[in-house]
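A protein chain is absent from this complex, but the other protein chains hold their places.
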Amino acid sequence: MSEHQIYTLHINGDEHQVKDAWIGESLLYVLRERLGLPGAKGACEQGECGSCTVVLDGDAVCSCLVLAASAVGSDIATVEGLSPDGSLTDVQQAFIDEGAVQCGFCTPGLIMAAHHLLDHNSSPSELEVKEALSGNICRCTGYGRIFAAVDKVVSVRQGASR
Amino acid sequence: MTVLIPNTLDEALAMLSDNPSADLLTGGTDMMVEVNFNHRKPSTVIALRRLTELQSWSIDKEQQRVTIGAGVPYAEMERGPLAETLPCLAEAARTVGSPQIRAAGTLGGNLGTCSPAGDGLPVLSALDATVHLLSPTGERQISFHDFMTGPKRNVRASDEIITAVSMNIPNGWQGYAKVGVRNAMVISVASACLVLDHSVSDTRMVRLALGSVGPTIIRCRETESWWNSVPSTQQTATATIDEFGSRAGDESRPIDDHRSTADYRRHAISVLSRRLLTRGTQS
Partner (left out) sequence: MSSVSTSTRQRDVLGTSALRPDGGAKVQGSFAFSSDLWAENMLWGATLRSPHPYARIISIDTTAAWKIAGVETIITHEDVPGQLTYGLISSDQPVFAKDFVRYMGEPVAAVAADHPETCRRALAAIVVEYEVLTPLTDAERALDPTTAPIHPDGNVIRELNIIRGDQKTTGPIVVEGTYELGIQDQAFLGTEAALAIADQDGQGVEVYVATQWLHEDQKQMAACLNLPVDKVRLTLSGVGGAFGAREDISLQVHCALLAMRTQRPIKMQYGREESFFGHVHRHPAKIWMRHHADKDGCIIRVESRMLLDGGAYASTSSAVLTNAATHAQGPYKCENATVSSFAVRTNNPPCGAMRGFGVVQACFAHESQMDKIAAAAGISPVDVRLRNAMKTGDLLITGQPVESVAPVERCIRETDALPMPEDLPATPDPLLLPGGSGRTADRQHIKRGVGWGVSIKNIMYSEGFDDYSTARATLQDGVVMLKFATSEVGQGFVTLAPQIARTVLGVDQVIVEPMDTSIGSAGSTSASRQTWMSGGAVDGACRLVRERLFEHVGRQHNIDPLRLAIDGTDIVDTMGHLRIPVSEATQGQKFEETFEYHHRPTEDLDENGQGNCHVAFAFVAHRAVVDVDTELGLVKVVQVATAQDIGVALNPLSVVGQIEGGIAQGLGLAVMEEIVVDNGRVRNPSFTDYLLPTALDAPVVVAAFVEEPDPQAPLGAKGVGEPPCISVTPAIVAAIRDATGKDLSRVPVRPYDICQ
């Protein structure tokens, strides 16, 4: 693809055409500035904060480090895709209920990372939760309420499955 | 700027032939940082994301050899049979960046960049790994020791793609340790990979490689040969292990920078080397 070619990205189950973009743009930039999906946030542009976390072909990655044009043909999931009709997932609700949201800038990235963790490990240990979230920086909460939110989801899901 | 997305390795090679100055992109964890900060403006990028040929690994039990595709993400090296076979690689992989970075970063990327702080590189050095390169004219294999020639310098030709690394499975203990200031997302201040191998001549031989303390990965050959010659009854004596550590420190060539001091890095290498050898000889 060249400088200003149109390309298509598959996001949250839908096809999104990217037009008038400079080919070197990161997926984060394209999501936010081209496709009207500003849920992923940029706080460092170098993969050190996790605010831009999306799920790409099943992996939780930093979208600031993905060359958007190279993601053609991949499945991309963003925070907007979790609650398309406005009804919150259990993770999202737990974040609210447990006080895990203050300024909220890190929140979408954390929600994606938490969902990804629980999709792959339905009963993570305390350390597994911390390690899974260690790539997401939060400056406001000190993480305590975030852990509480994840724990809440795990125990509710386990209770529900019994 | 042009982005090319080959579907097969052959396609990728052809594209690279046509665009010898192209940047090769897999996980993006190095390149995209440079692009985001305008330190690099690639004119052509060949994205290798779809090349499944690069994304598999194999364990050859007969030959006692492992081959890992250049596109295998670090996350995949952290668990499963690959981790059980090469625990020092699994340990190093676990320290790379964050979970998000580990899902994207690859050994191919580490090798393409050849930063002395590349987390996987001391492992490749200690395991005497072979780097596999492919060009339109054929395959080439080169020892890691000859592949990396300096900070961010290697011998990859512009028409070559790194396809895999391979290494013998050592018969013995192997471990990795990395020092940084915080407890996650750690930029290496100093790192070390130690392997004890009984596979040659039944004698236990040590191999020690250091990261972030020199212009390239440092194999502590003098320290290794010294310890390998110490009578085996003495090898695990406290004084011997202490000396192993300080000799390793002496072989390191660290610098002062905004992350740490040369003195501390040398000291850290001594401590890590000593502790790794202690673990290895006690197991």
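Letters A and B name the chains as they come in the text, with residue numbers starting at 1 for each one.
In this text, contacts are C-beta pairs under 8 Å (C-beta built on N, C-alpha and C of every residue); 3 or more make two chains touch, one makes a residue touch a chain.
All figures in this text were calculated on a predicted structure; none of them were measured in a lab.
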| item | value |
| --- | --- |
| Contact with the hidden chain (one of A:I11, A:L67 or A:I146) | A:I146 |
| Contact residue for the chain not shown (choose from A:Q5, A:S83 or A:S123) | A:S83 |
| Touch residues of chain A, complete complex, unshown partner | 22, 32, 38-46, 48-49, 51, 78-80, 82-83, 86, 88, 92-93, 95-99, 101-108, 111, 127, 129-131, 133-147 |
| Footprint left on chain B by the chain that the document does not show | 37-38, 91, 94-95, 175-187, 189, 191, 258-261, 263-264, 267-268, 271-272, 275, 279 |
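Throughout what follows, only the chains that are shown with their structure count from here on.
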| item | value |
| --- | --- |
| Centroid distance [mean C-alpha coordinates] between chain B and chain A, Å | 29 |
| Parts of chain A lying in touch with chain B, wherever the complex brings them together | 1-3, 22-24, 26, 45-48, 50, 53, 59-62, 64-67, 69-74, 113, 131-132, 134-136 |
| List of chain B residues in touch with chain A within their complex | 1-5, 25, 27-29, 32-33, 35-37, 41-42, 45, 47, 49-50, 73, 75, 97-101, 103-104, 184-185 |
